[in-house]
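Here it is: the structure, laid out below.
For this depiction, one protein chain was excluded, whereas all remaining protein chains were kept in their positions.
Naming follows writing order (A, B and C), and every chain is counted from residue 1.
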C-alpha cells in the first residue's frame, strides 16, 4: 500500500479540513473553554459529524457508517489536530467503535448506528494510574449472580462525563474482559477533569457496580486482543492528530517568520532560525511518513503493524513537541499570550503525547520487539 | 573551595601547557603513530615529566613527588588532553599511584619514587568486558601455598604492554583484592592493542599466575574502597582531559571560522554556525565547572565527591563529543583528512569517553544516588 | 570580638525581638509577598509591622547610603544580615522593583533631587514601581521603540504603548524608555523617564498568558504630561541606563534554573509511576532522560557557583551572564517537560483541588517564557558569539 493518500482519501481530507475550518475552527474551542461549557464539547457538532459521515468513518455501512479504514480515520484525526476541535471522534468514533465492532450483534446494532449518527458518545476506560499502562489494570470484575460486580477507578477517560455508555476494561478470573456499563448504574461515579488543552476527560470510579452477563463485549477473559486492536488504531490516530497540530503550529510559525520584522529584518532572514525551521520541516516529513506507515499497516494487517504504530506515536509525539516549542519560542513574547493560538497547540500536543502511551512507552515496545 | 584555580595552580597549568607545547605537541603523537613505535609512548618524555615534577604530582613529597592534590592532577590531565600526548600519567601517575598510596610502606617505597621520577610505569587492570564495570570483576585469586593463584583476563589496561608492574583487581574469598604483579611472572600474557587514538592499552591474560602474599595492596578482601578511590580520581582526570581535548578542538574551529571563506563570506559570519558555536561554548563552560566541582570535592573529601565525579565525567564526555563532532563538521572536507588535527581530537575523545565509565555509566550512578 | 561579630550579635538580637512570628517560615504563595506601595496589601497586620520596622532601619536596602534612607551597611555586614535572617527563617519584608532595579540605576544616574525624593520612599515600601521597556513589535529589539515624548518646553507629552509591564495595574510609578529624538537612529534618541501612573492618560490592561493569569500588563500612554525633572541620566542616552538595568535583570533570571527547586525530579517520577524490584523508576526510558537532565542540572549549579567565584576574583567576563541566562532557561524548560512526563495525566489537569489549580501544567507553561523574557535565548547566543567568541559580523 503506497504511503500517500489516494484520490478518495484526499477528497475526504479536503472535506474534513473544509468542514472544520468553517464550523469548528480554533474559535470554537475558545468559546467552549471561555464560556466554561459544562460538557466541554458540542453535541450539535458531533451530530453534524454524523451527518457528514465523519463520525462513523470506520463503522461498517450496515450499521450506518462509511465502512472505511485506518487511513481515513487518520485523515479525520489529523484534521481535528489542525483545528484543535474538541470532539468525541477519537474516544467514540475510533476507540469505542473498534471495541464494539468485536461485540455481539445486539451490541453492535444498539450502539454503532448511534455513534455513526453522532448521537451517542461511548467512552473507553482503560488507564488507572497517571501513565498509560494497559498491562497493569487493577479494576476487578467478580462473578455475581448471573452477571458481574465491578470495582476500581479509571482516569483520563475521554468524554467520560458526557458518555452514554462506558466500556470498562477489568480483570476477570483468567484474563481481561471488557464491560459495557451504563453510567447511570448505581455505584458509578464520574467526575469531569478539566484539562490543560480544554479537551474532555473524566475520572470514573466503580464501587460494587452490578452488570449483567451480556454487558461483556467479546468473550469473558478474552478482552485483551480486542482492546489492543482498538488501542493501536487509537494510537495511530492520536499520532495523526499530533502531526496535524504540530504541522499547523509550524505553518503558523513559518507565516510569522515571513512577515514579522525585528532588528530591521524579517526574522525569517536569520539563518539560525532558517536552519532550525528546515530541521523541523524534515522532522515533520519523517513523522508524516511514520504515521502513514502505521495506518496503512493496520489497514493491510501487516504483522509489524503494532510496531509501526509505536514508531508513529513515538515519532509524531516528539516531533510535535519540538514543533510547538519552536512555535512559542520563535513567536517570542506574543507566543506566550493566551490571545495567540500557538500556546493552544502546545497544550493540545502535551495531552495527545500522554494519551495512549507517550514516546517512552512506545520506545519501550520498540526495544522489546527488537529483543534488547 | 572556590571553583577557580589558585595562583599556584595557574602557574602549574602554564608550566604544563608550555612544556607540552614545546616538547610533546600533536606532532609528537603523529610521530609515534606513523613510525609504528612499538611502545607507543616515549620513555624519555616520561622521565622529563618526572624531572618537571609532573609525573608525581599527587605522590607525597617523602616519596619524591610534589604532594599536590586532585585539582593539580586535573590541571595536568587537561593539558595532556589539549596536546593529545600519549603519556603514562593517567595510568601510572594517577590511577596506580593512588592505589599504591594505600599500600604497605615497602610497596610505597619500592614504586612511588620511581613513578614520581618517570622511571616506572605501573598499570591498573580492572575491566574485563567491553564496558567499564568494576562491580562485575570475574578474575579470581585463590589461596595457594602462602600466596595466591590468579586466573582471568583483563582489557583496556592503560600502558599494559610497557608496564613494569601491573596492579590486578581480583575476587578473593570475601571481596575484592588488589595484587601487584610482575608482568614477567609465568602465566602472564600481555598483548598490546593498537587503539584508534594511537594511545596505549593492552589485554592482560592471567593463567595460574602465582604471587606471594605480600603482593596484596591494602588488605585481602578490602580492595574495593581503595580501587574506588583511585577510579574516582582517574575519572575526574579523564574528564579534565576530555575538557582539554574538547576545548582545544573548539578553539581550533573558532579560529577556522574567523578566517575561512566560503560563498564569499567568512564562514563565521553565518548565524547558524554562530549559534551552534555559542551553544557549544556554553556547554564547555558548564563542563569546566563540573570538572572543577569534582576535583575540589575530591580534595576536600566532600561526601558527594563520588557523585560530582560522575557529573563531571558524564558531562565532560558528552560535551567533548559534541565539540569534536562540530569541529569536523564545521571544517568540512578537510576535517575528514588525516592531515588535519581535528580528527585526532575526535579519536581521543572517543577513547576517553569509554575509559572509566561512559556517560551512561555515570548517569546510572546519578540515578541510583538520587534513588530513582 | 571583631566589629563584624559585634554587628552579628546585635543584628541577631534585634531580629529576634522585631521579626513577628507571622513573618517567619517560607512564603507559601506568590500572593503572600509584600510589594508595598500606595495600595499595599499585607497577608497579616504583622507583615506591615515587619516592613515598617525594617524600612525604618533601611534594611530593606541594606547597602544603600543612610542619607537616602538605606541601611548604610558594608557588603560584609549585609551578608551577615542576610544570614541572620535566614537563620530565623525571616521572610523578606519587601519585594520591590524599586529596590532591585530602579534604585541602583538612580544611585548611578539620578540627580541629587531624584535620589532624595524617591529612594527613601522606595526603602520604606511606600511607592511601588513597574518597568516599561518592551513594546508591541519590539520585543528583544529595544532599538525599534515607538513610544514618543514630544518636547513642550518644561514638560513632555508622551504617547504610545508598552507591553510586558509587570504589575503595572498595581504600580504607583513606572520607569520607562521613550523616544525623545524621532530622527536619531537605533539606540540613540531614547530617554529614561519616570512617570506617575496616576497621571491623566495612563491606563493598563492585564495580559493573560498561556499559563493563566499573569502579573504582566499592557500600559497605554495617551497625551500623558511628564515633567522634565523626571528624566534620569542624560537626554537621548536612556539606553545607557536601560543597559545597566538589563544586565541586572538577566543575571536574576539566569538563576531560575537553579531555583527550580522542589523535590528531585526522579523522586516525583517514582512517586507517580512506581519502581521496579531493584528500586529503579519503572519507566526506563524516562529514567534515562531524567538522569541526563540531572547531570546537566548539577553541572549548571556548579557553573553558577563558579561564576560567583570568578566575580569575587575579578575574573568574570560580563557576557558570562548571557551564557548562564541561556543555559539556565533552556534547562528549566527541559526540567518542566520531564516533570510533566513524570506526572502523566495527573499533571494535565487545569483546575480543581487535586491538581492545586493545575499547578504542574501552569508552571510548565510558564517556563516557556524563561527563554524569551529578559532577552531571548537567540539574543544571548548572539551576545556570546560576538563578545566571547569574536565571530565576524556577530
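Criterion: a contact is a pair of C-beta atoms (placed from the backbone, for glycine too) under 8 Å apart; a residue touches a chain by one contact, two chains touch by 3 or more.
The structure presented is a predicted model; accordingly, all values stated were derived computationally and were not measured.
With respect to the full assembly, the chain omitted from this view is in touch with A, B, C.
In the complete complex, the residue from C:284, C:308 or C:393 that touches the missing chain is C:284.
Considering the full assembly, A:257 is the residue among A:240, A:257, A:327 or A:349 that touches the omitted chain. Among B:156, B:179, B:250 or B:281, only B:156 touches the chain that is left out of the view.
Against the chain not shown here, chain C presents residues 280, 284-285, 287-289, 291-292.
Listed for chain A, the residues touching the missing chain in the whole complex are 2-4, 254, 257-258, 265-266, 268-269, 271, 273-275, 277-279, 281-282, 285-290, 292-293, 307-308, 310-312, 314-315, 359, 362-364, 366-367, 370-372. If you put the missing chain back, the residues of chain B touching it would be 127, 129-132, 155-156, 193-198, 201, 262-264, 270, 272-273, 321, 325, 328-329, 332-339, 343-344, 346-347, 350-351, 354, 358-361, 363-364.
Operating definition for what follows: only the chains that are shown with their structure count from here on.
Chain geometry summary: the mean Cα position of chain A and that of chain B are 52 Å apart. Chain C has its Cα centroid 44 Å from the Cα centroid of chain B. Residues of chain A in contact with two or more other chains: 270, 272.
Within chain C, residues 378, 381 each touch two or more of the remaining chains.
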